[in-house]
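Complex shown without one protein chain; remaining protein chains in place.
We call the chains A, B and C, going by the order they appear; numbering starts again at 1 in every chain.
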Amino acid sequence: MLVVMKSGATDQEIGRVIEAIEAAGLKAHSMPGANRTAIGITGNTGAIDSSPFSDLPGVAECVRVTKPYKLVGRELKPERTVIRIGDAEIGGDEFAIIAGVCAVESREQTFLTAAVVSEMGCKFFRGGAFKPRTSPYAFQGLGEEGLKILSDVRDQYDLKIVTEATDEPALDLVERYADVIQIGTRNMQNFSLLKRAGQARKPVLLKRGMAATIEEFLLAAEYIMSEGNYQVILCERGVRTFANHTRFTLDLSLVPAIKRISHLPIIIDPSHSTGKREKVIPLSRAGAAVGADGLLVDIHPYPERALCDGPQALLFDQFKDMVAQVRSIAAIVSGEEKKITKQTK
Amino acid sequence: MLVVMKSGATDQEIGRVIEAIEAAGLKAHSMPGANRTAIGITGNTGAIDSSPFSDLPGVAECVRVTKPYKLVGRELKPERTVIRIGDAEIGGDEFAIIAGVCAVESREQTFLTAAVVSEMGCKFFRGGAFKPRTSPYAFQGLGEEGLKILSDVRDQYDLKIVTEATDEPALDLVERYADVIQIGTRNMQNFSLLKRAGQARKPVLLKRGMAATIEEFLLAAEYIMSEGNYQVILCERGVRTFANHTRFTLDLSLVPAIKRISHLPIIIDPSHSTGKREKVIPLSRAGAAVGADGLLVDIHPYPERALCDGPQALLFDQFKDMVAQVRSIAAIVSGEEKKITKQTK
Amino acid sequence: MLVVMKSGATDQEIGRVIEAIEAAGLKAHSMPGANRTAIGITGNTGAIDSSPFSDLPGVAECVRVTKPYKLVGRELKPERTVIRIGDAEIGGDEFAIIAGVCAVESREQTFLTAAVVSEMGCKFFRGGAFKPRTSPYAFQGLGEEGLKILSDVRDQYDLKIVTEATDEPALDLVERYADVIQIGTRNMQNFSLLKRAGQARKPVLLKRGMAATIEEFLLAAEYIMSEGNYQVILCERGVRTFANHTRFTLDLSLVPAIKRISHLPIIIDPSHSTGKREKVIPLSRAGAAVGADGLLVDIHPYPERALCDGPQALLFDQFKDMVAQVRSIAAIVSGEEKKITKQTK
Partner (left out) sequence: MLVVMKSGATDQEIGRVIEAIEAAGLKAHSMPGANRTAIGITGNTGAIDSSPFSDLPGVAECVRVTKPYKLVGRELKPERTVIRIGDAEIGGDEFAIIAGVCAVESREQTFLTAAVVSEMGCKFFRGGAFKPRTSPYAFQGLGEEGLKILSDVRDQYDLKIVTEATDEPALDLVERYADVIQIGTRNMQNFSLLKRAGQARKPVLLKRGMAATIEEFLLAAEYIMSEGNYQVILCERGVRTFANHTRFTLDLSLVPAIKRISHLPIIIDPSHSTGKREKVIPLSRAGAAVGADGLLVDIHPYPERALCDGPQALLFDQFKDMVAQVRSIAAIVSGEEKKITKQTK
């Protein structure tokens, strides 16, 4: 259920509704919007009786949520969520470019790359310290040592750090060292990890599972939000299909589909989806054009020596070209997107 | 095999090579390029002996083709193919917008739509007279009567007509009335129809099968070309996946993949792939951004009354918005694409 | 709509209903069953008024069909359809083994194979004279010469001939020479060919498209039946998925799914689906176990020299083993299947 407050409801009135919800043994999720605050209720096992809440001062109405998800939906929060970290944001007016190395391999490789990311005016740096690898015998990342390098990158370049947590102990560390906690595609339905991420106080970047439906993807985000962390960024990274000219099939139709039903920002990953450098720039442009809020891209100073996913990493010059192109396209879309959202049914 | 002529080879020298190929009971496919002409050889059952050709005057070298396709590949023709019909072109500098009605339902509906297409400066009009329908009980199109309406549209608006041929008798009619012969996704491996299209003297727009690999798609184009019709336009229209938020999953990664190995132009169909109006504009933009040479889009004066695929048809105002957005993006990509092609390996 | 006759309705009463339907400009499809005859009506563009039919003598009731398909469904004909050709049948008590060569390559190869098929007591022989090939440069079959060889096989071994028609001219020939007309997976939505097959007076074996849903598959069969040919055998031959350990993924769950909604027999093709000999026997057994009515299998006297799909052809000894195993399993299933059909909702 969803308690919608009147547009002029006071903080005190909102507080009183939250208290009443919690007194009933339920969990209250307050979502302030431009015009009104709505409060989602979770923790119930059956239907909720609305009578204890509907007559409280400041309450406009109690709405039964018919979707399987409650907190990710636009019913609860019609305005789009903007994730803000210092002066950087995802989901706002600026197209967010999260660039960096697939795996942190060394201080030198990481800093060389960060310098270019910073030079291009990007605000986020990605780099993997814990790498989920298909084979137990493949390079698994530098672990905490990698996180320290990333932390030093932040100090030096003022870049926000995005890095993956592959399990709970890793998440503890990532939460300490990084700015955004990434949950990878193979963990999209690792529900314990999602719950732990929901208890973190930092934004979570959640990648779509490689065969996840839109509902499963949103419910994975719901796991995080139901624990009280409402700062979730969705990421489309390609799905598994029969197509063999690409590693995964980047499903750009997901972007408008998500925007219709969820307030969460959504970005794309053209690097891991295609697995091939020459497709990364065209699909980055396509991602900006389709209306994504940003992208996640791999670059490398010398990809032929990369320990992980070298063939997909852009060279520095390619990266610079890409950033320029993507920004021009995002600028075109930015104004248009709002118009369209209004017009289309 | 492939006979590459010297850059200064005369028409006479080229003619003599073709004669020698035909004298050997084989078929010669001459592909003139900016710098040199190459002549593809088909019709052989085993390997071809190059000795009768390699010493003819004007021949630079004889190259064995290792791919399963010969005529669609860039080995034979490194320059991109541009399809020209009067003053209109596909694959050239201008992004081609082929807009119109899914099915020709009436003269009024068709002319209303054509007026808008023409007003926006688009040069191609699409409309189905023969509709391949999943159910035998669904509206199957107006047939020749529909073709006549389309022909009148051309006369009135100077729009080039693109329409589907669903079988050989339909192709005979389409060849007579239209400018571009469309082969639909369900017929991508209707090899008899492909061969018949290869004997036509008008360009063929070939849609990818809904579960076709890139190799199968190119080999379907090869069927057409091997009969002597080299004017083929490829069209990505979505593939079948588990995803249920979209009718088909538009596979934009195919566009750069095709451009690497084939000289043929490739366009996208955002209408049939998504099946939903609200996704058509975002994916049209994405198609322009990924580097497609054009798109095929459905519009309708009153989609709620359409006999076929109404929910995917853009309203006229949406169409106008879309055209403006797509052109801005295509302009950005157009110059960039060439740079990238050079840089990326 | 569906006119259900009373159980004691006379031929004259049935004839009168058919006349009334045709007089209304519609098409009548009479389906006699064990207890009652039902008459399907097609050819209508909107809803049909039942009043002219419901009061005719012998009519029990008029039923509106809610499914998109009418003639393939169990609403019209609850009893399972059995296809009978001389003493052979598909869909009856005996598990039908349709064995033979992928492509007829020579009289010797075909007769060697037919001798083994006959020796094992199988009643159907398969062999391709018209081969739909992905590449225009691959062996396309012997054509009419191949059909003549097959016809001689029938004369010598009393085997019923199953062979593919790839287009209308081929269908004309196949109808003349063969006993069962096969429509291949790539032509499952070649609607002109389906209609032509519907006008043939011989049974049609229809293969599922490689990405066809169950509804699309049934509607393809409906195309054939709506033209008046009710002898359709469905064939599951594997669908396209991401899995790369098999050529296609044999979808055995389709068999019970089809049996719930359609009266048509369904067989499986373990050869083309797997593409690898070592999987053919296990999946043949699985097909018999899941309740299929038969299978279609490739064998070859010397597969290493086969012109088409050699790696999937069983050796003769393997074929004999397979037949024995499959028959033992089919015998177990045969009785059980009926029990289950009754029990399960």
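Note that in this section contacts are C-beta pairs under 8 Å (C-beta built on N, C-alpha and C of every residue); 3 or more make two chains touch, one makes a residue touch a chain.
Bear in mind the structure is a predicted one, so any value in this text is a computation, not a measurement.
Looking at the complex as a whole, the chain kept out of the display touches A, B, C. For the chain left out of this panel, the touching residue among C:V117, C:A197 or C:A211 is C:A211.
Contact with the omitted chain, checked across A:A211, A:I261, A:L315 or A:A331, is made by A:A211. Although one chain is not drawn, the whole complex shows that of A:E13, A:D152 or A:D167 it is A:D167 that touches it. Where chain A meets the omitted chain, the residues involved are 42, 44, 68-70, 132-137, 166-168, 186-187, 189-193, 195, 209-211, 215-216, 219, 222-223, 226, 239-240. Contacts to the hidden chain, counted on chain C, fall at residues 211, 213-214, 239, 241-246, 249-257, 260, 273-274, 277-279, 281-283, 285-291, 317-318, 321, 325, 328-329, 332-333, 336, 339-340, 343-345.
The chain not shown here touches chain B at positions 240-242.
Just so we're on the same page, only the chains that are shown with their structure count from here on.
For the pair chain A and chain C, the distance between mean C-alpha positions equals 50 Å. If you average the Cα atoms of chain A and of chain B, the two centres end up 38 Å apart. Counting partner chains per residue, chain B shows two or more touched chains at residues 211, 239.
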